[in-house]
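Take this structure, written in structure tokens, and hold onto it; I'll ask about it next.
A single protein chain has been removed from this complex, and every other one stays in its place.
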Amino acid sequence: MQKIGVFVCWCGSNIAATVDVKRVAEALSHENGVVYSTDYQYMCSEAGQNLIKDAIKTHGLTGVVVCSCSPRMHENTFRKACALAGINPYMVEIANIREQCSWIHKDMVQATAKAIILGKAAIAKVHLNAPLTAGTSPVKKRALVIGGGIAGIQTALDIAEAGFEVDIVEKKPTIGGKMSQIDKTFPTLDCAACILTPKMVDVAQNELINIYSYSEVSAVKGFVGNFTVTIKKKARYVKEDVCTGCGLCTEKCPQKKVPNEFNLGMDNRRAIYIPFAQAVPKVATIDPEYCTKLKTGKCGVCEKVCTAKAIDYNQKDEFIEREYGAIVVATGFNPIDLKDYDEYAYSQSPDVVTSLEFERITNAAGPTAGKLLRPSDGKHPHTIVFVQCVGSRDTSGCGKPYCSKICCMYTAKHAMLTREKYPDTEVYVFYIDVRTPGKSFDEFYRRAVEEYGVHYIKGMVGKVAPEGDKLMVQASDLIANEQLNIAADMVVLAAAIEPDKSARPLATMLTASMDTNDFFTEAHPKLRPVESPTAGVFLSGACQGPKDIPETVSQASAAASKVIGLLVKDHLTCNPCVAESNELMCNGCSACEKVCPYGAITYIDKEFRMPDRTTLVRRVASVNPAVCQGCGACTVACPSGAMDLKGFSNNQIMAEVDAICK
Amino acid sequence: MTELQMKEQVLRMSGVDPLKCMRCGKCSGTCPSYDEMEYHPHEFVYMVEKGQISKLMASDSIYKCLSCMACVERCPRGVEPGKLVEAIRLLAVRRQGANHLKPDDIPAMLDEDLPQQAIVTAFRKYTK
Partner (left out) sequence: MKVSYYPGCTLKTKAKELDKYGRKSAEALGITLEEIKNWQCCGGAFTCASDEIATKLSSVRALVEAKEKGQDLVTLCSACHNVIKRTNAAMKNDADFAMKANNYMKLDTPYYGETNVIHYLEMLRDTVGFDELAKKVVNPLKGKKIAAYYGCLLLRPGKVMAMDNPENPRIIEDFIKAIGAEPVVYPYRNECCGGYITLEDKTIAAKKSNKVLHSAKVAGAEMVITACPLCLYNLQKNGTEDLPVVYFTELLAEALGVKED
């Protein structure tokens, strides 16, 4: 017979305002096996934990029920406290009377009755609990960073700094990401390339960092500390270790009409290319979609001009399997497609551009060598209209419901830089709200208005109509309460940003959760912002939510510190709540093996003694407790009831259900 | 009817939730009748939210809306200001003797090319 203590938490007023905690403690004190029952204002506090520890000692408790918040929040806290007081941590059960009771009910009588029932269920379970001891598993001391933008770069550098090996997998031919396309950074206006490219070089030169460029993750197996990842190295038709990056091939290639994605299609590159001068690795890549040799077998100019003999038209995609202890997702973002915003004439006029396109136009390495010239006729624009929130904060189904966060600041930057370099250009910014919460951010925006004379207009553009060589911008000015018609030479749309399309399939591979917008979800929005709920998977940069560069870099370093904290451990304590097969009941059907997402179940041939002194060899399931994550899929799949989950056995669950239904 | 009752009726008839509005003003940026109106589409949304229905009913603006649905189509929040204008106009013309268009006035408005469509539409829009 268990001797059970019940501890009812008020959670300040979170629980106590809706649940009569004294009544709950009193009611549960009469339950079978309960020898002590009390309530306290904050059970998770040091004083509250001491209350539990003292009761264990004074009353010789063998089991503990805490009626409090979700076990996700404090189960570990109470388990640790009980372990210190000398009872097995798995003899603790939590009755969630906050998230599942006080927060969702209004009526105190009903909520109190429900809290008592939840407490009874937990007591019924503790009666069947058995002490469990956790095993350990080794940690592979290497990290994988998926995505080579500024987030991935910073995370990799920080992990390597601590002495661990890091691999970066980048799907493009070079690392650098979106930041490499940016001209200047707010609010200091320092040159993006000047601060990014040295970091790219640091990555390339770091002996602990290995870059898999032009590569993608194609499969992930295993669990925290022991991931096995398959990396697909796409054929780039150039031997990476031989190519010197001289660039001769990229000048001689006769296929000149390939839209240059680095400049967002505003100019052309060749079929063999190096994305930009500071690319890392500085290696050429052949675009198989446009290469005449690969498509027709004729040409071969690049092979002829390559003195290093690096061209290899027969290269094939290569699959590499590597082991990692931790995985960091840094897959970043993209501006949305503006096909659902044709009222702004994006698809009808080349002079309506996105902000990222504008960034390339003003970049010295861009299609106009940094001169502000409009795409249609190469003329200097004298009136530019910036439109904010194009597709952001949009619940109509065309765009994204969230604020993209970075647009207010980069638009202020574009407007300011335009006015600084070309004072003869009138600049209008249409805004709904100007959101500048960041260090020196609001001051920056105000400078655009006060020092540079940018016209900020509260209102939204309703229509952009190309007419002759002008763009007729029809918009509202809400403060003047008038409709404006501005004849502009260029219109710049601050397109909403969205997670990279590769994130969704990757999340499936990692069993990492995402929100409805395909941003990765963090383990806790405030207290564990860089960890995914999936152990061993960490989040860096805009894959978790819209972020500017300073925030991305902070989060990237934070993710690295979490990875380092994991990799310094030699062993990890496993979850003891794992599956267990009753070999006498197992009929060898393999149903459990098929549903196990972790590959934790294997089948073995085992000898069984029969009553008549003979032996019988039977095929039975065997669970590897180090690999099992305790998801319970096998217990449901098992037709003979042989599979059970320690700590969540069928008996325990049924006892809880019985207690609730009694 | 009190202002509050009228507001509730307008919300019920139109099915519009003005609280979804984020006050971007795109409706007024896109409205082809903007310059003819005393109150503009975004003001309709805000004034309905504040319960100033009789002010809107008394304004000529309700007869200047062309029901072209540009504001409905382009609103990033799915607020549909045009439906609010219509509901308020209906509330106005349904009052006794408040038809905005009188049958006796029609002959003077006709010309040989005017399509029937214009007359029936105007009747649907302007009368109960």
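We just call them A and B in the order they show up, numbering each chain from 1.
Simple rule for what comes next: a residue touches a chain if its C-beta (ideal position, glycine included) is under 8 Å from a C-beta of that chain, and two chains touch if they have at least 3 such contacts.
Everything numeric here is computed off the predicted structure, so don't read it as measured data.
For the chain that is not shown, the touched chains among those present are A, B, taking the whole complex.
The omitted chain makes contact with just one of the residues A:290, A:324 or A:341: A:341.
Within the complete assembly, A:468 is the residue of A:378, A:468 or A:525 that touches the hidden chain. By the touch definition given at the top, chain A reaches the unshown chain through residues 341-343, 345, 347-348, 463-468, 472. Although one chain is not displayed, its contacts with chain B can still be listed: residues 12-15, 32-33, 36, 63-64, 66-70, 72-73, 82-83, 86-87, 90, 101, 109, 111, 113-125.
The rule we apply is simple: only the chains that are shown with their structure count from here on.
Averaging Cα coordinates per chain places chain A and chain B 46 Å apart. Every residue of chain A that touches chain B in the complex is listed here, in rising order: 343, 389, 393-399, 432, 458-463, 474-476, 478, 481, 483. Remark: chain B residues 20, 22-31, 34-35, 40, 42-43, 70, 74-78 touch chain A in the complex.
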